[in-house]
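Take a look at the following structure, please.
Note that this complex is displayed minus one protein chain, with the remaining chains in position.
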Amino acid sequence: MPIFDGKFTRRRVLQSGLVVGAGLAAPMVMRKRAWAETFRNDPGNNPNIVFGWNVPQTGPYADEGADELKAYQLAVKHLNGEGDGGLMNTMKPCSLKGNGVLGKKVTYVTGDTQTKSDAARASAKRMIEKDGVIMFSGGSSSGVAVAVQSLAQEMGVIFMCGLTHSNDTTGKDKKRYGFRHFFNAYMTGKALGPVLKEEMGTDRKAYHLTADYTWGWTQEESIKETTEAMGWKTVAAVRTPLGAGDFSQYITPVLNSGADVLILNHYGKDMVNSLTQAVQFGLKDKMVNGKKFEIIVPLFSRLMARGAGDAIKGILGTTNWNWSLQDEGSKAFVKSFGQEYGFPPSQAAQTCYVQALLYANACEMAGTFYPPEVIKALEDFQFDGMGNGPTLYRGADHQCFKQVLVVRGNENPSSQFDLLRVIKEVPASEVTYDPKIFGGELGPYKV
Amino acid sequence: MDAIVLQILNGLDKGGAYALIALGLTLIFGTLGVVNFAHGALFMLGAFCSVALQKLLTLSMKVKDPSVTFFDAYKQIPYLEIWLGDTGKAIIDYAVPLSILVAIPVMLLIGLAMERGLIRHFYKRSHAEQILVTFGLAIVLQEIVKHFFGANPVPVPAPATVAGSADVGALLGLGSSVIYPWWRLIYLGFSLVVIAIVFAFLQFTTFGMVVRAGMADREAVGLLGINIQRRFTIVFGIAAIVAGLAGVMYTPILPPDYHIGMDFLVLSFVVVVVGGMGSLPGAVTAGFLLGILQSFASMTEVKSLLPGIDQIIIYLVAVVILLVRPRGLLGRKGVMEG
């Protein structure tokens, strides 16, 4: 039959192509075999190693990115034995000696993610292909983190995530070469649940406004799961376009919906706008069903919350870390950062700083920069003294399990930085979950 | 019923904002024939007039928080409050309305400077080059603002007496759940007043007559020996003021950041074109139309019928109108069609 003939010839062409291709690729494969441990950007005998700080320098998260960059620069200083050593003094167990990493001085390059997947990947590729980074880190959005993390896997260079809160980062999109210290939406739900129950009771009707993209959906799902389990009803869950600016057309229906809780699954600029506008609509002092109307912002960022001004007062939410914490690690970090830059670090700065140190520490533990060994050192690594209590870097999904902070917008701030008051430090055990619930595949150690 | 009333109110309010932003843009289009991609930047500069004034008024004595040792954390007490007591407090409270007074001369100056320094040399250049130069200018302006005010949004609250919501339901004899923020009602009123002033100015003054004649046929007016150049400069200044005022008044609704202009740029172009190039009534009509349709498209009932409709409604309406009416709602033949 002619169809078969056609297929056959096409197949033959492909096969001969494969043979030619294999011939061309052979030298590379053989080289790989000859030195089993060659890996991309092996520093070899170079006295320096390069880290890549890939942060948003333009766009809506530019200030958060600037904060992250400051934290990284501080981390480099400390790793190289300059400054007061910061968290290297409080981290337990700590293999870092303050002489760089494995005796090599740490240098760094920077790049701009623009909070766009394409730009972030381009910037990361520049770091890997041109600047020869051994590890890169940063970012302020889950979309970017997931996109960059899959690049890390393809390229065989470890990526330590910055601020990313979506369940997907260490859930269905988890990668062997990607690690997340920041908490996620699921943990937010788990941590917030008991507090909500205590403060607002079990008979509540919730209305969700959700940023219409993956992070928003995972958060909506997680919060819904928690609140519905304790008896709340979900009146509606409305998706809002990213960057809508004016949310009034989504807020007006809340007024007549019979709901007595508004949950804003928004982050950054969207959160600032929707919260400001919801308060203008009088939702904060409204009475519905004989109860006081409440607004909840599950993920708070102090840097961004400043944009909402007085609107955040009294609003409940969660955060990864806050500078007012009084444990040894937090105090040490606030001291180093504050003395260096004259203001307190944000949660983004803290997670980035810790990530840099954790990677360096894992290299020291593994005794090599060879990524599969470093990854194994990071997996299931247990540590303390980094600001969130005893922490586990779980090997099954590369997610850190540590304290989650439930916070409330401060009614009477004692200073311009005192915006959030920590009302509960939820221990790691309460937010731990089975890695299987999100699925996903880490992928191989060797690429 | 209540929900419908609310959405209409909301649509009018949005429409007021859209119309106000589009008004200046279409004025520049119509008279100068310039595609001004820096119009969003003018809106942004207006918004930052009120940020700047607020910062100025709240220049504060810093009372250090003694519990924080590693950096300076302080409580801010504005000098105005210390010196003038309650009067000072009231002045600070009214920062946004006060910045209207500041924004008018500032925006006029910026507009004149822009026209004299840059735009004037581009009247005879291609639209493509106008786009490139004004887009470049917009980027430069927003980067300068970012340098001074950071990238995060800055809160600029409305005066306390109008920060809350009005019980519109009681006023209209409807249910008690029809409440609407005072400031948004003020914004609606404000935009109507500004639009009326601009129209009256163009309709009832000699200057306006010449400008309207210029919009209809620039060359003929030039041939009459009228110095159209000077009037163009002033028109540009007026457009800058209108855009700036739209920005000033919008700050309590949307805490401004340096990027806010770009967010409104595309929208304002859509409004202007849907209204019809060079038509002021067209821009205003289109503004209100799009505002109301956007409000209704966001209702849960509509969204459940047509998922995602609220995301695209503005563009969808634009496409339909432009396909049905070749020059938008009220556009004239030959303007920017080539």
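The letters A and B name the chains in turn, as written, and every chain counts its residues from 1.
Throughout what follows, a residue touches a chain if its C-beta (ideal position, glycine included) is under 8 Å from a C-beta of that chain, and two chains touch if they have at least 3 such contacts.
Everything that follows uses one rule, which is that contacts and distances are computed from a predicted model.
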From "DNA polymerase Y family protein", "Formate dehydrogenase", "Amino acid/amide ABC transporter membrane protein 2, HAAT family" or "Cytochrome aa3 subunit 2", the hidden chain's UniProt protein name: "Amino acid/amide ABC transporter membrane protein 2, HAAT family"
Touching residue (missing chain; options B:H39, B:R184 or B:R327): B:R327
Which of B:A3, B:L27, B:V133 or B:A163 contacts the chain that the document leaves out: B:V133
For chain A, the residues touching the chain missing from this view: 11, 13-22, 24-25, 57-58, 62, 65-66, 69, 108-112, 116-119, 121-123, 125-126, 129-130, 142-143, 146-147, 150-151, 153-154, 168, 173, 212-215, 239, 241-242, 441, 443-444, 446-447
Touching residues (missing chain, whole complex) on chain B: 33, 35, 118, 121, 124-129, 131-133, 135-140, 143-144, 147, 266, 269-270, 273-274, 277, 307-308, 311-312, 315-316, 318-319, 322-323, 326-328, 334-338
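Criterion: only the chains that are shown with their structure count from here on.
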Whole-Å gap between the CA centroids of chain A and chain B: 36
Of chain B, residues touching chain A in the complex: 2-3, 6-7, 10-11, 13-14, 17, 65, 67-76, 146, 150-158, 163-165, 177-181, 183-184, 252-255, 257, 259, 263-264, 294-295, 298-300, 303, 310-311
Of chain A, residues touching chain B in the complex: 59-63, 66, 212, 236, 238-241, 243, 245-246, 248-250, 252-253, 255-256, 269, 272-273, 276-277, 280-282, 285, 303-304, 306-311, 334-335, 337-339, 341-344, 413-418
